[in-house]
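What follows is subunit A.
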Amino acid sequence: MLDYIKSYLDMNATPGQAGNVFWATVYIFVVFGGVSVAVMAMNWLERKALAHFQIRLGPMRVGPHGLLQPIADALKLLTKEDIIPSEADKFVFWIAPLIILCASFTVYIVIPFGPTHAITDLNIGILFMLGVSSLSVLGVVMAGWASNSHYPLIGALRSSAQMVSYEVAMGLAVVSAILMTSLNKTGTGTLSMIGIVQAQQAQQTWFLFKFFPLGFIAFGVFAIAMVAETNRAPFDLPEAESELTAGFHTEYSGLRWSLFMLGEYAAMIAVSSIAVTLWLGGWMRPFPNALAGETWDLVFSLFPGFTFLALAVFCFIGVARMPKHPYFRIQTIGLAGFGAVLALIGLILFAPPVRDRIFDIYWFCIKVAGFMYLYIWYRATFPRYRFDQLMKVGWKVLLPIAVGVLILTAVMGVIF
Partner candidate 1 sequence: MAPITTVHYLVVAAALFILGVIGVLTRRNVVIVLMSIELILNAVNLNLVAFSRLYGVQGQVFSIFVITDAAAEAAVGLGILIAFFRNKETVNVDEVDLMKW
Partner candidate 2 sequence: MAPVATTFFFYFLSGLAVLGGILVITRKNPVHSALALILTLLAVAGLYLMLYAPFVAGVQIILYVGGIMVLFLFVIMLVNLDKSAKEDQFNKQWLVGMVAAAALLGLFMAVYLKGKYLFPIQEAKLPEQSNVQEVAVSLYGNYMFAFEIASLLLLVAIIGAVVMAKKRI
């Protein structure tokens, strides 16, 4: 048994490819826990960042600077009364959030955090991700229909029409990125996520900068389509409060509503990781070829530790700026403790054995975190699209651009 567990550590493959069930389960739990923590952190970041964009402070009371607010929200939602509308179809009402949740979380088994740091590496990785993320449309439709009320029904119809429309543009942008993986000596591309990043490594460029501006336009189409696909601002008409009283999840309360939110944030992180893998080089550090060599490798591998130390410094600045009043004593101590934990993690990440294993996971997560911040920035900045404008952009603007980029990429690939 112990040999079975230890034999994987020598192998240079993902647990799924190695057939090692124990380590695959460990990886699944780690990814699941990581995504849940990321969703809670995203909840906090969204409220604080939106508030600061709007020149206010956001939650400040619950923990120091509102750091415990997501936990308070989760506890509140868990203890709320579970209301089901009387004429609602109970089975469909129950299963709709589960379908969205399962579809959003199943995608994580192919996301490549590193060359061997994935749960598995399917041969059809990107096809699997696109397919499974399209299952969440079913959950939306079922949620709207099962609520037996007209606001959710209209919200569900609009939301699913929007998601299906932007899936087409997303798929075409993905195809033009896959096309770029085949521009090597043997002329064969690959659909596996790890293979796509390795193709970027072999061709020594992020696909974002390949055949400039074609990679850039394809990335732009995907970036817009992924925001619309996850029903986020500025494409969030189906769940906007002033238009449709929360759309398809109006009748859901308590834990069921939190499942919807969990699924939505998980889907956001999942499509951001598709964008990072396909265009932004996945787990590669910036400038792997222009700034190559031992010293530059060392410099870039110190980044994880420095990031956590910088966060710890922010915490200590916050501690210094706390009001010196006995009511704030617990918050000050809490924030100082949080800063100390972050500094400790930063110091652990400076140790060479940890550094060598962690650096690709770190670069992947930093790029995805950048996308998360962009999501919040879009929500604070852009006004909402009206529904007919939304459909017009999806079909009449993004789809022709995506088709054009695909044809031009193929032509450039044949010429060069």
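If you want to know what made the cut, all candidates are chains of the complex that A comes from, given by their letters.
Quick note on the criterion: a contact is a pair of C-beta atoms (placed from the backbone, for glycine too) under 8 Å apart; a residue touches a chain by one contact, two chains touch by 3 or more; residues count from 1.
Small disclaimer: the values here were computed from a predicted structure and weren't measured.
**Student:** Pick out the one candidate among 1 or 2 that is in contact with subunit A within this complex.
**Tutor:** That would be candidate 2, which touches subunit A.
**Student:** Help me check something: in the complex, which residues belonging to subunit A touch candidate 2?
**Tutor:** Residue positions touching the partner: 16-19, 89, 91-92, 95, 122-124, 127-128, 130-132, 134-135, 137-138, 141-142, 144-145, 153, 157, 160, 164, 167, 188, 190-191.
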